[in-house]
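A selection of the complex's chains, in situ.
Naming follows writing order (A and B), and every chain is counted from residue 1.
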Amino acid sequence: MKTKFKWITLLITLAISVPGLPVMAAAADAPAIDTGDTAFIIVCAALVMIMTPGLALFYGGMVRKKNVLGTIMQSFAAMALVSVQWVLIGYTLGFGTDIGHLIGNLQWLGMSGVGIDPNPDYSATIPQSVFAVFQLMFAIITVALISGSFAERMRFPIFIAFVLLWTTLVYDPLAHWVWGVNGWLRNLGALDFAGGTVVHISSGVSGLVACLFLGRRREEGFDAMMPHNLPMTMLGAALLWFGWFGFNAGSALGANGLAGHAFLVTNTCAAVGALSWVGAEWLHHGKPTALGFASGLVAGLVAITPAAGFVSPASSILMGIIVGPLCYYAVSHLKSKFGYDDTLDAFGIHGVGGIFGALATGVLATTAVNPAGVDGLLFGNPHQLLVQLIAVVAAVAFAATATFVILNVLSMFASLRISEDAEEIGLDITQHGEDAYSYMEISSAQR
Amino acid sequence: MKKIEAIIRPTKFEELKAALEKIGVRGMTVYDVRGRGLQGAEKQYYRGQEHSIDLFPKIKLEIVCQDESVENIISQILKICKSGKKGDGKIFVYPVERIIRISTREEGGAAL
């Protein structure tokens, strides 16, 4: 109790002091804020925010019914935890003034100084607070994506610790490398329009490491373990698609032609990815599945994410055609071949799709679409593909190593996995004391 | 007293219920079950993996009746539910020792 009060006192002091900073003092001489751009990015932040509940449903529908709340809770917990971490320290680590090309400094600790003035380094026409919340939503979904790889078996307290460590030690630096002014990958010229490397490669690869580290689910290999609610998964996929417009178009950081272009190629690649995945499985086993459609859709969105501001509509079609079968191959063949239990295929879709997208950007980018971008291999600049490759390798190596270290350290303190009995009973009851559904007349609970 | 259990195709249920009503059989208890017999398997796919579905949704009707009604009920079931294809279902008959209607405490035939 005592320490709790200290905490509160501390926070009250913060509450007093922080607003003392001239958050809005400069309001008068602030660079011109554009209401259209501001309206756009605020709404885009909300759109990206709804992606994580979308992911919760996308994932939640795929697990067995005894694990649905546990799965949903991982995404929701990520939302809350990263929201706080970002305000306290994440934003400044990612976007603060560069230290050694690796990380931001602490100038915006606790959001102090982040107010209505734009930060022209990133977005000259919108308040910096809007930029900060927009970026926050990216940080949230990234760590939530990982949870698909180790679904149905991680202890909830471990998940909380993992989220806080991973977002601070992996996401924030990586965001700085790629997007931060003077970040080394940005300086190198790596293209990542909306987060293919920062969001998808990092989460997919970390998921792979995590599922290898935790091991297979105990019932896996014998039981069929079919999705318990595919309409829920379809709804989740729809919310992802919807929110992804904010993700990609919003990454233009203004309501302009580039945003419109990003919207167009995002939608196109998503559509083609869905069709090409479904086509691949139709050829393979004869049935076009709804889950395949949803998965291909997400694969298409993942692939176009780094490229959305740099490639033409025709290129987005091409990317969609390739990414669907590629990711389908990863989840249906690679996974069983190598025997890792990437439960909901975070690696198979975000890792594989993200790597493909980053490299394809190096091939298909063109200044005809975005004069502020660069040309890729196909437009006479093979160097860009090399740069993309370096960025991919760096992101893979960094995310994999850091995730491994984090899990190793955590495993020294406590068991990462739920017990065998708990696996049988499910996350919902054992981790959260809840039963997702009471569709039966029989109430199993007793007052 | 006997209990007749009929495991039938869900699509026949409405028709059977109506037919039984016509011969005065109203009381019944119905279960959602899954069953297999000779009926062949369908295929299901999850992320490229094939799974065979070898349990099919069926409806089980349970009717407790007087010994003398058994034949009549069975013949109704056969009439409505027999398509001649595998998967039509089965009828089982069991002995019942005692019946009580809760609302009136009536026992035996009076409780039906």
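As a working rule, contacts are C-beta pairs under 8 Å (C-beta built on N, C-alpha and C of every residue); 3 or more make two chains touch, one makes a residue touch a chain.
What you see is a predicted model; the values in this text were computed from it and never measured.
Novice: Could you spell out the copy numbers for the whole complex in terms of the labels on screen?
Specialist: A x3, B x3
The working rule: only the chains that are shown with their structure count from here on.
Novice: Distance between subunit A and subunit B based on Cα centroids, please, to the nearest Å.
Specialist: It comes to 51 Å between the two C-alpha centres.
Novice: Where on subunit B does subunit A make contact in their complex?
Specialist: Going through subunit B, the ones touching subunit A are 43-51.
Novice: In their complex, what parts of subunit A are in touch with subunit B?
Specialist: The contact residues of subunit A facing subunit B are 224, 226-227, 281, 284-285, 287, 289, 291-292, 295, 328, 331-333, 336, 345.
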